[in-house]
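Only a single protein chain was left out; the remaining protein chains are all shown in position.
Chains: A and B, in written order; residue numbering restarts at 1 for each.
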Amino acid sequence: MKIKVGSLIPELIRHFFKRPVTIDYPFEKITMVKGFRGTPILSPERCIGCRACERDCPASAIEIIQISPQEEKEKKLQMTIHNDRCVHCAQCAESCPTKALAMDSEYELAADSRKELKAVYTYIRASLSNIPKEPPTPPQTP
Amino acid sequence: MAVVKTLLYLFVYPGLLFLLLYSTFCEWVDRKLYARFQNRIGPQYTGKQGILQPIADFIKLLVKEDIVPEKADKTMFHFLPVFGITTVMTAGLYLPLWNVSSIVPAYNSFPGDIILVAYLLSLPTLIFFLAGWHSTNVFAGIGGVRVLTMLFAYEVPLLLAILGPALLAGSWRLAEIARFFQHHPSLLIVNIIGFFVGLITLQAKLERVPFDIPHAETELAGGTFAEYTGRGLAYFRLLTDIQMVVGAGLLATVFMGGFPGGILLGLFHFIWKTLIIIALLSLMRAGYARLRIDQMVEFSWHWLAPLSVIQLAIVLLVKGAL
Partner (left out) sequence: MKNKITIGPQHPALKEPISLRLTYDGDIITDADLRLGYTHRGLEKLAEGKSYIQNLYLTERICGICSHSHTTAFALGVEQLMGIEPPKRGTAIRTIIAELERIHSHLLWLGVAAHEIGFDSFFMYTWRDREHVLDILESISGNRIHYAINTFGGVRRDIDQDQRSTILEQIAHLQKRTEYYLNLGKTEPTLTARLAGVGKLSKEQAIDLCAVGPTTRASGVAQDIRKDDPSLSYPDVPFEIALSDTCDVLGRVVVRIKELISSYTIIEYLLKNLPDGEIRVKAPRKVPEGEVISRYEAPRGENIHYIKSNGTDKPERLKVRAPTLANYPATVEMLKNVFIADVPLIFAAIDPCVCCAERVIELVDSHTGRPEIITMSQLRTEANNYYRKKNIRNKEYLWPW
C-alpha cells in the first residue's frame, strides 16, 4: 500500500480552474423536471364529488363539504386544499377516478401564516357523462 | 516630526489599521481559495465578490450578547482576548516593512528582535490555554490541555527552522537577515527544507486543519472557544487572522528575502509574498484530514524535528564553505 503524501492536492488545484457547481439561488433558479410533485391543483369541471381523495390523503389535507342544501338537484361543493398540511405524495391525483387533480411544480411555498396556504374551490359537481375527454395539464412554474 | 512618524507607524501602517484591514483581506482570500478548491463559490454577496464578509462577521459578533459562564472568572474572561490581540499586533510591529533606505534598516528593529517576534507569537497559545481553563467547561478544558500539548510538538521545529537563515546571515536582526538575502538571492535555495518545515509548523501554530485538534468542531464542540460569544469570540477570531498575517510575514522575511524598497515598494512585496504563503496554507487546509493529538506529536518529533536539524547541518556546511 503505497502512501502518497498529498494525493488530493492535484485534484484541488484542478478544481480551482473549474466553474463552481453552486447555483446562485435566489438569483438563479433551476426548472423542475416534468413529473415533479408540487401542490395539488383541481380542475373543478371534472370533479364528481366521490371523496376518494379525501379518504386516501395521509395528511388530511383535502376537505370537501356540500354547501348547497340537501334537496337541491345540482350539488354545489366546496373543496379546501390545505397546502400547509400536504406532504406532496400525489396519492390524491392517483386515486381520483376522473383525473380532476394534478400536481403542479410549485416549490416555493413559504408564507407568513398558515391561512395563506389554503386553496378553496367552489363548484358544481360534474356528472360522469359531461366530463371533457382530455385532462388539462397543470401550470409549470419556470 | 519623529512623534508624528511614530504615531503613524503605530496606528496606521504597519500598525493597527493596516493589520486589521489586511488580516480581514487575508481571511477573505483564504476562504475564497478554500471554497474554489472544493468547487464552491465562497463568500459572495457582501461587497464585490464577498470581500467585506470577514468584516461583516466581525461586526455581527460584536453586537451579539456576551454570556459569561456562572463559575468563570469575569475579569480574566474579558481580559484574555484583548491581551491576545495586543500580543500579536506588537509582534507585527517588528516586521521590517518600513525600510527608509538600503543602509538604515527598518524603523524600530534592534539586534535580537527575531527572538522577540517568535516569543510574542507563542504567547497566544498560553492565552488559548487560559481561556479554555477559565471557561470551566469540560470540553474547553480538554481543548486547553491539547493546545499546550501541541505547543510542545511544533515549537521546537519552528524555532530551529527560523534559526537556519539567521545562522546563514550571521545576525539575529530581522531586517539584516532580509537584507542579506536580498544581496545574495541564490542562497535562498539552501533553506528550502526549512521553508517547508516552517510552513507546516505555522499551520500547527495557527491551529488549522490538519492540526486543529484543540478546537475541533465535531469532536469538542468548539474546544477552547466553546464558551466565548459576542465580543470575546470576535476578538479571538481576529486574533487568529492577525496571527496568520504576522506568521506569514515572518516566514516571508526569513525565507523569501524580506520587503526591500521604501514604503510603497515594501508594501507591494509584503502583499505578494504573504499571499503566496497564505495560498499554500489554504491548500494544506483543504487537502488533509485532521490528525489526532498523539499522531501529531509523533509526526512532529519523527519527521519535523529531524528535518529541521538536517537543515541546520546543511546551513552550517554552506557557511563553512563560503
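Here is the rule we use: a residue touches a chain if its C-beta (ideal position, glycine included) is under 8 Å from a C-beta of that chain, and two chains touch if they have at least 3 such contacts.
Since the model is a prediction, treat every value here as computed from it, not as a measurement.
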item	value
Full-complex contact with the absent chain, from B:L17, B:V82 or B:V138	B:V138
Contact footprint on subunit A, counting only the chain that is left out	1-5, 7-8, 11-12, 21, 33, 35-37, 55-59, 87-91, 94-95, 103
Residue ranges of subunit B at the interface with the undisplayed chain	37-40, 138-139, 142, 209-210, 212-213, 216-219, 221-222, 286-295
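In this text, only the chains that are shown with their structure count from here on.
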item	value
Distance from subunit B to subunit A - Cα centre to Cα centre, in angstrom	54
Interface residues, subunit B side, partner subunit A - complex	33, 35-41, 44, 283, 286-288
Residue ranges of subunit A touching subunit B (in the complex, touch as defined)	6, 8-9, 12-13, 15-16, 18, 20-22, 24
